[in-house]
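One structure follows; several queries about it will come next.
Every protein chain but one is kept in place in this view of the complex.
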Amino acid sequence: MYSKDVMEHFMHPRNVGEMPDADGVGEVGNPVCGDIMWIYIKVKDDRIEDIKFKTLGCAAAIATSSKVTELAKGRTLDEALDLSNKEIVESLGGLPPVKIHCSLLAVDGLKEAIHDFLAKNKRPIPDKLEKEHQKIKAEKCETGSHDHNDQ
Amino acid sequence: MYSKDVMEHFMHPRNVGEMPDADGVGEVGNPVCGDIMWIYIKVKDDRIEDIKFKTLGCAAAIATSSKVTELAKGRTLDEALDLSNKEIVESLGGLPPVKIHCSLLAVDGLKEAIHDFLAKNKRPIPDKLEKEHQKIKAEKCETGSHDHNDQ
Amino acid sequence: MDNRRVYLDHAATTPVAKEVLEAMMPYFSEKYGNASSLHAFGREAKDALENSREKIAKKLNAAPEELLFTSGGTESNNLALKGIAQNKGKGHIITCKIEHSAILAPCRLLEKQGFTVTYLGVDKYGTVDPSDVEKAVRDDTILVSIGHANNEIGTVQDLEAIGKITKERGVLFHTDACQSFTKEGINVKKQNLDLVSINSHKIYGPKGVGALFIRDGVKISSQLQGGEHEKNLRAGTENVSGIAGFAKAAEIAGEKENARVLELRKRLIKEILFGVEEVKLNGHPEKRLCNNSNFSFNGIEGESILLRLDMLGVACSTASACSSHSLMPSHVLLATGMKPEECHGSLRMTLGRDNTKEDIDYAISAVKEEVANLRRISPFWRK
Partner (left out) sequence: MDNRRVYLDHAATTPVAKEVLEAMMPYFSEKYGNASSLHAFGREAKDALENSREKIAKKLNAAPEELLFTSGGTESNNLALKGIAQNKGKGHIITCKIEHSAILAPCRLLEKQGFTVTYLGVDKYGTVDPSDVEKAVRDDTILVSIGHANNEIGTVQDLEAIGKITKERGVLFHTDACQSFTKEGINVKKQNLDLVSINSHKIYGPKGVGALFIRDGVKISSQLQGGEHEKNLRAGTENVSGIAGFAKAAEIAGEKENARVLELRKRLIKEILFGVEEVKLNGHPEKRLCNNSNFSFNGIEGESILLRLDMLGVACSTASACSSHSLMPSHVLLATGMKPEECHGSLRMTLGRDNTKEDIDYAISAVKEEVANLRRISPFWRK
């Protein structure tokens, strides 16, 4: 069901950890949904110098978290904001359609960390990022009544 | 599905044939139902001296026809009229419930032959036999809509 | 006569082919996972399931996503008919008088539920006239269900002609192809089929497995509720070994074997028609399944000939067995215009993979012998 790359990142996630002196922190997800990501960035000259994450979630959530940190590291903030979910998923060799939803966590986390960094430093926040920030904060856990294939 | 005795009488029916000089003839059954029996008796001193039959029908119909002739041969007419379907079926080691219906043909045939003999010889016909004769003549083919297990 | 056992009832069911059994074996005790499980055992099962779906869909010129697995032909037919009817809520269904009971019985149920059903007649060969379908279509017609090949007399219908009509009139078209699958060409695109029922145990696959093709976009109401298996349309843990066997069976079936069987069948029909008095071939002289023969013998009854042949090791079938299942003459033979009294002496012999020329010759003599034996004790036979 998962690509080799997804499994690789899931089994050996890069950049795991916390960062007490982070310049920006993103906290996304919701324990009710079962996925939470904390992401920390160290910024130097508007470039992501270091990045760490911790994720509670499924393999897709963990693998995309790992991949996002790998891709974001060394990028400028603008470049990092350009990172799309599509790009992450593609760079992992794809995800099953039902798992795309879980992969959003990672990109959202990165955005939140950058937002946090900009806010903390009282820097102007691009309109688009602010809108996304509001949307992420407002997100609720998708619920609905499903008959899973309980066995 | 059929007992050994039924199969034996079916495969090797006794007293098969016609009898041009019969003293009494019974013709029962109905081509629409798919079973017909012709039975011939030769009577001497009110005793069935010889008996022959021809039957078109299923294995149960053929086996009970054969058995009836075997059991009736040598009996007095009264004794022959006493032959019940139950007796025939039991002497054959039983029949599947759905086949009991098919076994009635043989006893009916014998009764009709005796009725024919009595009538031809202008002898009194017992009430019971006359009633049965009327019933047999009136019988129609059972029909109904069934989903057989067509395969 | 020797101690041969000749199985001539392949329309009822077939043995599981050696190759099929081999294809099933890994899924009993090695790759035994539940196809819904996430672990490796589950993924192995899921792979087998999806590979099987692909193989069978290909045989129908369908996409794998358009194929749904069931427990057999009966379930596929029930799902097709009730699933479409319930989804539409009301309307008119067209079928025909010689359908299998797994079509007729659901239709009768739907009639009780307020749907109307037209049962088209057939000609003396069991053929449905496509123009009868055309005439029967009404504004409220929701479905036409005409079986591809009849299980008793083997008559094959012109699906392409019917499919043209249903397409023009915007009506869904279902066919019960349980008898024809792998024997007659089924091409859901060319024949414009919206739903096709097939099963495994008629094509040397295991019993208890079937499938329903549902054209992409056709909406159907599920008949078994539970887990979200089979795109939420058929709940229940998938029978992986059975499905793998079904796929293998579909894969190994082929033209060459059909042609071989056809030659044997032709020989059988010729010898019986020429070698036995007062016998009639039921069904169509040409447009019939390659393995089907069906005769009516005057003056004898079906069960009798069947059981006497059975004693000689020859296994056939009759639509006329007098039992709880059918006190009635066959609805198929009646629909071809035969009188009830003519229906009782029918004998179906359906050939298959294991039958040799010697088997057929043995069966021919057995039939000749036993027809003669039964006529000797039949009041209808006075020669």
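As written, the chain order gives the labels A, B and C, with residue 1 at the start of each chain.
What we mean here is this: a residue touches a chain if its C-beta (ideal position, glycine included) is under 8 Å from a C-beta of that chain, and two chains touch if they have at least 3 such contacts.
These numbers were taken from a predicted model, which means no experiment stands behind them.
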- Item | Among shown chains, those touching the left-out chain | A, B, C
- Among C:4, C:58, C:207 or C:280, choose the residue that contacts the chain missing from this document, as touch is defined above. C:207
- Which of these, C:184, C:238, C:301 or C:370, touches the one chain of the complex that we don't see? C:238
- Item | Among C:41, C:119 or C:380, the residue in touch with the chain that has been omitted | C:41
- Item | Identified contact with the non-displayed chain, of C:87, C:187, C:223 or C:365 | C:223
- When the complex is taken as a whole, what residues of subunit C touch the one chain not shown? 5, 7, 9, 12-18, 21, 28-30, 32-34, 36-42, 71-75, 77-78, 100-102, 105-106, 108-109, 199, 201, 206-209, 223-228, 235-242, 303, 306-307, 309-310, 313, 315-318, 321, 323-325
- What residues on subunit B make contact with the chain left out of this view? 1, 146-151
- Note on the structure: Logged for subunit A, residues touching the omitted partner chain are 2, 7, 10-11, 13, 16, 27, 31-38, 53-62, 96-99, 101-102, 141-151
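Methods note: only the chains that are shown with their structure count from here on.
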- Query: Which word fits how the chains touch one another: line, ring, star, complete or other?
  - Reply: line
- Separation of the C-alpha centres, subunit B versus subunit C, in whole Å, is 39
- Query: Between subunit A and subunit B, what is the separation of their C-alpha centroids in Å?
  - Reply: 89
- Query: CA centre of subunit A versus CA centre of subunit C: separation in Å?
  - Reply: 55
- Which subunit A residues sit where two or more other chains touch them? none
- Message: If a residue has to touch 2 or more other chains to count, which residues of subunit C qualify?
- Response: none
